[in-house]
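Worksheet: one structure, shown below.
This view holds just a subset of the chains, kept in their places.
First chain written, first letter: the chains are A and B, and each begins at residue 1.
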Amino acid sequence: MSSRPSKDLITVPNPEPGRDYEIVCETDEFTCLCPVTGQPDFATVRVTYVPDRLLVELKSLKMYLWSFRDEGAFHEAVTNSVLDDLVAALSPRRMTVETVWKVRGGILTTVTAAHP
Amino acid sequence: MSSRPSKDLITVPNPEPGRDYEIVCETDEFTCLCPVTGQPDFATVRVTYVPDRLLVELKSLKMYLWSFRDEGAFHEAVTNSVLDDLVAALSPRRMTVETVWKVRGGILTTVTAAHP
């Protein structure tokens, strides 16, 4: 199985669709580019969701997050995009995406978006 | 008393069935195998419950968790299985099982399932 950055999110069936339960996937290895300066930004990304019929496959989530490495992305926009893409792929019962960005200009920024 | 991995959960009577009170059992010594790669996975497991008429005997809980050592188990499935097995054995008033898995592919995963 090749490993390349990809926006394609692979899903697997939820083994327990009869129960509401929560999954948290968190990585401190997210990087993209600042759309203004072109310089690298770094963040921790935390995805919390209650699955319906589908789970996100872990390796595909890694490839998906990798796909932002060479893209310019504002903090607020990328957080909402990750949420939109994951909601489109998984139709979760509920989902939250939280991003915590490294200090820029002395300011630490956190963005949190939720569905629904 | 022999000590071997076992799915048999031993119960003891609740000494205070007239009161709703909470018990938390937590171990950072849980390991199973990844069903895809066959490689070891490691997790912390936390069981929180309000007993009805039965408590889980601590040594039998240890044997039960040990029984996953040579089994392939997805993170989400094993969390729900532990919950199902403990609910079947104890009929608790309420129970939560939380698993926190070591980093794989740069991603830390937590799964939390509750009854009812």
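Methods note: a residue touches a chain if its C-beta (ideal position, glycine included) is under 8 Å from a C-beta of that chain, and two chains touch if they have at least 3 such contacts.
No experiment lies behind these values; they were computed from the predicted model shown.
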Total copies in the full complex, given that 2 are placed here: 10
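Convention: only the chains that are shown with their structure count from here on.
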Gap in Å, rounded to a whole number, between the CA centres of chain B and chain A: 29
Contact footprint of chain B on chain A as seen in their complex: 14-16, 19-29, 51, 55, 58-59, 61-62
For the chain B and chain A complex, residues of the former touching the latter: 74-77, 79-80, 104-114
